[in-house]
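Note that one protein chain is taken out, while the other chains of the complex remain in position.
The block that comes next holds chain A.
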Amino acid sequence: MTDENKNVDLTNNQPTSEEADPKKQASEKPVSPAASEQTPVVKPAAAKPTVEKPAAAKEAAPQKPDPKKEAAQKELDRFRQQIVAKFGESVLEEAVLAKYQPTFVIKREDWRNVIEYLRFDESLLFDYPEVMAGTDYPDKGYIEVVLYLYSMKHGYFVTLKTRAPRDNAEVPSVTPIYGGVNWEEREIYDLLGVTFTDHPDLRRIMMPEDYEGYPLRKDFSVWKE
């Protein structure tokens, strides 16, 4: 399988500890020497040059590879291979390592199928829904739904994401798979306006039932009347 090359492509735009960015010179005092070892890899927006990066630790970091990161990368590759083997290359929009967390962006139409596979496949068994959230990115034109899963049996964790356009935000519901995301999905529906298709009981949960607008969207102002 040619996954390995593909994977390099997907991740090579992410700064790693080996490539200390000269732009990220410390403007203030360094936090700790350990700070430079782990650089976030997922970037919702372009990093500003003002991001702190201790200059002192810059030389020390490149020598030692981070074993935790390598292990996470191995897991990422394995999950990726399994998902691709089952559903084909097209379901994955992105596969990256966010700090130590294998992260997959899944095509919206296959959101539920992929999660169902991850939940019930014997070698994975992601049975514990840890947290679910939605984030609005108006400049990119989509709302992102994030689901953190954990496998109680195997001890794996994974982050799954899917993106829905802002004006037609529809995502297949995963409540039939995890009872625990029922209210989380209702909350995302309520506050961000994402419709979860096939949700058993999709109603507003925090705001009044006749409320108009979605408070967690970025164009919703807290200060308006």
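Assume a contact is a pair of C-beta atoms (placed from the backbone, for glycine too) under 8 Å apart; a residue touches a chain by one contact, two chains touch by 3 or more; residues count from 1.
Throughout what follows, contacts and distances are computed from a predicted model.
Engineer: Between "Rhamnose ABC transporter substrate-binding protein", "Acyl-CoA dehydrogenase", "NADH-quinone oxidoreductase subunit D" or "Thiamine pyrimidine synthase", choose the name on the UniProt record of the chain that's been left out.
Structural biologist: "NADH-quinone oxidoreductase subunit D"
Engineer: Could I get the residues of chain A that touch the absent chain, sorted low to high?
Structural biologist: 28-32, 34-35, 37-48, 50-52, 98-99, 101, 103, 127-131, 133, 135-136, 146, 148, 152, 159, 178-184, 191, 204-208, 215-216, 220, 222
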